[in-house]
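Shown here: the complex without one of its protein chains, the others still in place.
On to subunit A.
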Amino acid sequence: MSGGPAVRVSIESSCEKQVQEVALDGTETYVPPLTMSQNLAKLAQRIDFSQGSDSEEEGTEGEPRDREWGKQEQEEEEGTVKFQPSLWPWDSVRNNLRSALTEMCVLYDVLSVVKEKKYMALDPVSQDPTAGKSPQVFQLISKKKSLATAAQVLLKGAEKLSKSVAENLENRRQRDFNSELLRLRSQWKLRKVGDKILGDLSYRSAGSLFPHHGTFEVIKNTDIDLDKKIPEDYCPLDVHIPSDLEGSAYIKVSIQKQSPDIGDIGTVSLFRRPPKTKAGTQPWHAKLEAAQNVLLCKEIFAQLSREAVQIKSQIPHIVVKNQIISQPFPGLQLSISLCHSTGDKKNQRTTPEKASPDDHLYVLEHNLHQMMREFHKQQLSSVVMPHPASAPFGHKRLRLAGPLAYNKAEISNLQQSEGLLEKIIKQAKHIFLRSRTARTIDSLASRIEDPQIQAHWSNINDVYESSVKVLITSQGYEQICKSIQLQLNIGVEQIRVVHRDGRVITLSHQEQELQDFLLSQMSQHQVHAVQQLAKVMGWHVLSFSNHVGLGPVESVGNASAVTVASANGEYAISVRNGPESGCRVLVQFSRSQTKELPKSDVIQDGKWSHLRGAYKEVSWSRMEGRNFVYKMELLMAALTPGP
């Protein structure tokens, strides 16, 4: 420039400013030039931060880039400033910012991962130089540490597992308790009082008036030590029964001949029967049943002793401790005792020898229970529904007594007057009378062989009456000698004997009476048998008497006699049989056969020879034959002339 002529060339900068608008007068208004900062902002706006760096986006975002390119072409057509991506202004700034952002994002992610500890934990990594210094100790320590943590984790898991198992068990036990409770509920009355479950084992709902409350408590028995082995009979439900109902009890009824020492009274032995538990029943059920049985026994005994005190009898009943003593017959003692063993061993030990005599009257014991139940039922049904329905509840007799103008006797007739004790004493009397009758008949039958006694006992009896049929027969002649058939109706106080011909004889409870009666019947039987035999043999009965007025007096009954004559009338046999004196048999011969008779001058005619002559006694014991009737048959046969 210096070599050239100094021509002053003035250069006006071309109008770089953009014309905003041209006014009508030709003046142009320009867009004011951008200031520095505006320019910067403009440039900065052009930077596309969203566009990734080349390396990232080439493969993945080819399409968007194509679009971008398309855009840029459009921009070219519009004549605006175009930029190659690599030629962006501040390209390096953008790239640096971008990489900084990426770094920051990575850092953030790492931090969040570390902080969350959900997926990953960071552990300090032992530095090589330190490991190099004392490698073994540190290794050991680190191993130990890691092992310890591993162990801890395992332990924690184990604990959790065992806890859940225990919880399960507890739940199951709870369920077991509930199911047991449900089963209990189906069989026993339960109610909830406060936080307790109480049950009722009394017979009150069945009509009992016994004042014992009979309450038991249901206990949850789930506090069992889990570590120990569960016993086999373990039950999650337990019952707690009142102490006075524990153990086992029964009513003992016995009849003794002699009265024991007064010191003995009231100390009836208690022998403990081992409780039999049926398989398949819950322990609580057995326990409750036993308690209920104790309760019933106590109620029976209480009722009996109350009646024993109230009832006036000729010989007063004695109630001592757990025993009631009554005298049904003179010299006989009925003892009813309540045996209750509460499980303590003392009673068991002291009276072992008493357990042996088993003189229970089981029938009476059973009947006592039965009567108590009947009593209950009566109580329950005594309050009948009123008719008409509007009438108030109450006893029937109360409703009837007024309108029907009952007197005292009629009212008391409506009441059940007979008590438990009276009934049981009556039953005991009957049982005793029956067994003594049986014994009497048996002893007679075994002592006396001829004639024979047969007793046919009826199987079905009333509690107050039973009957036996007594047949007196001779062996071998049962068909022809059926004269004596006795029906013995054994009652409470007496025995009624009904003869075959309808005669009725009443005997008292004394043993001797029956024995004497049977003896006299047996002696009569022999005479009857001769009579029957005579018919069969063709002999004629000349006379017959059950009660002979002649001869020696018998201490028991009367002697009976029969006289039979042979068919042709030549012989006659006379038999006299007494219960005590025994039998005498006489044979009368016809006159013709008696040699000793002096020939009379008066009766010379031959016909007189048929007159009977003297009697001769047969030495009966030396006769052949196994019994009386057989001997008689032989005798008759001997005296019958052969054909």
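Rule of thumb we're sticking to: a residue touches a chain if its C-beta (ideal position, glycine included) is under 8 Å from a C-beta of that chain, and two chains touch if they have at least 3 such contacts; residues count from 1.
Everything that follows uses one rule, which is that contacts and distances are computed from a predicted model.
Novice: Quick one: find the hidden chain's UniProt protein name among "pantothenate kinase", "Bardet-Biedl syndrome 4 protein", "Protein GID8 homolog isoform X1" or "Mediator of RNA polymerase II transcription subunit 18".
Specialist: Going by its UniProt entry, the chain not pictured is "Mediator of RNA polymerase II transcription subunit 18".
Novice: Can you tell me which of A:Val309, A:Ala391, A:Val504 or A:Val536 touches the chain that was removed from the display?
Specialist: Considering all chains, including the one not shown, the answer is A:Ala391.
Novice: Could you tell me which of A:Leu190, A:Ile311 or A:Leu400 touches the chain that is not displayed?
Specialist: A:Leu400
Novice: What subunit A residues would touch the chain not displayed?
Specialist: 205, 380-381, 385-393, 399-400, 402-404
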